[in-house]
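Shown here is a partial selection of chains from the complex, left in place.
As written, the chain order gives the labels A and B, with residue 1 at the start of each chain.
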Amino acid sequence: MFVSYQIKLDTFEGPLDLLLHLIEKEEMDIYDIEVSKITDQYLQYLHTMQTLRLDVTSEFLVMASTLLSIKSKMLLPLHVEETDDYYLNDDGIDPREELVQRLIEYKKYKYLSETLKEKELERHRIFTRSPSDLTAYFVEQEQNPVEGISVYRLFDALEKAFIKASYRDPLTKIEREEISVQEKMDQIIQLLHEHQGIIYFSDIVLIRPSRSEIVVTFLSILELMKQNKISCVQSHAFDDIVIHESPSKGVIEHGLQ
Amino acid sequence: MDYNSMKAIIEGLLFVVGDEGIDVKQLSTIIEVDRNEVEDIICDMQGDYKREKRGMQIVQFGDTYQLATLPEHALYFERLVASPNHSTLSQPGLETLAIVAYKQPITKIEIEEIRGVRSERPINKLISKGLIKEVGRMETVGRPILYGTTKEFLDYFGLKSLDELPPPPDFSNLEEDESLLLFT
C-alpha cells in the first residue's frame, strides 16, 4: 500500500523561511537580493527535496515561479536610461520590492515567535495546581455550569474535534522517535573521520532508512554545510551526493599548523 | 539549604501536588534531608500557618501531607461555585466534555488522541464543575482512569438520559478515503 507521507522539513516553515535562510547564508542584503543566485539555490534545494522524495508543497513551487518571474524581469533591457537604479521597471518599481516586503514582514514574526518561545520557557518554570474538586460545596440552588450552552453546541464541539483529528499530521508519533539533528550531525562527522573525510549520502541514510531519518539526515547536512564543516557535490541530478569533510575546518579542529 | 528555604520548597511542593498529597519519604528524597527533619519542619510550618492566620492548613493522613482549606471558609467556596464566572466553559473544556459525553467511558490518553493536545487541565476543570467524574479503571497496564459524565451533566443539559444526545457525527467513511482533501 502506498502511503503519501506529509513530511515537512522541520527547519523550514515554508518558502519564505527557506529564502531567508538562503539570503542569510549568502550574507546578502535583504534589500538588494541577488535574485539570480538565490533563485538557482532555491531551485537546487527543491530539486534535492524531490530527489529525496520529500513532499514539496505547492507553496514552494509558487515561490519558485515568483523568483523566476522576478529574475526574468531583471534581465529585460531597460527602457529608462540615465538612471542609477539599475533594476527599475517602466513604472519605476523594483521587481523585487514586493518579495522583499513579504520577507521582512515574515522575518518580523519569526523573530517575535522566538521571543514568545523565551517567555514560554520562563513561564514553564513556575507551576500551579489543578482546581480542587469543589462539588462538595454545591448547594441546592446551584448555578448551571453550562448555562446557555445547548446540547447542539456540544455536538458541534465534537464534530470540530473529529474534523481536526481527521487531518492531523499522521507523523506525530514518528516525530517523537526521531533522533535530533545535533545527534545526526555528530554521527556524520564521526563517519567522515572513519572514512578519510569522504562519504556518500546513501551511506548515511542506509544505516536506518526510515523516512523521518532521511529528513533529519538531510537537515544535518544542510546545517553542517552552513557551518562550513562539510561540502557536498552532486555531479548530476539523481546522483548520489558526495560529502567531503571541509579541509580548513579539519585543520582548525585538529590544531594542525 | 537554609531552614526558611526548605519551608518554602515544602510549601511549593504541597501546593503543586494538590489533592494527591505527598508523603514524607518523597519530601525527604526531594529536599535531601532525613525524614525526622522533614516531620519537624512540617510540624513547625503547621504552627506558622495557625499563628499567621493563613488561608490554608497542612493536614496529614498516615505518612501523607496535603494542603487543605479551612472549614470556616466553606461559605466562601459555596459562593465561588455559585458565581457565574466560575461556570463558563472555555473551548477546550467544551471540546473535552463533548468527547467524554459521546465516547464514555474514556481515558485521558484517548481524549488526548482525539484532541491532539494535552488535556489534563480541561479534564480537571470539568471534574471541579461536577460535569464529569471517574467511573472506573481500565484493566490494562497502569490501570488508567476512565471518565464519564455525571447525573448533573444530564440535568444541566436538560436530558433524561444519554440517549437523548444528538446522534454523533459519523466520520468513519472520511477517515478511510483521504479526508484531507475534503477539509482543505
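Going forward, contacts are C-beta pairs under 8 Å (C-beta built on N, C-alpha and C of every residue); 3 or more make two chains touch, one makes a residue touch a chain.
Computed from a prediction, not measured in an experiment: that's the story for all the values here.
This complex, considered in full, has protein chain stoichiometry A x1, B x2.
We take it that only the chains that are shown with their structure count from here on.
Taking each chain's centre as the average of its CA atoms, chain A and chain B sit 38 Å apart. Within the complex formed with chain A, the residues of chain B that make contact are 12, 15-19, 69, 74, 77-78, 80-84, 86-87, 89, 91, 94-95, 97-99, 101-102, 113-116, 120-121, 124-125, 127-131, 156-159, 164-166, 168-169, 171, 174-175, 179-180, 183. Chain A meets chain B in the complex at residues 127-135, 137-139, 141-147, 149-155, 157-168, 172.
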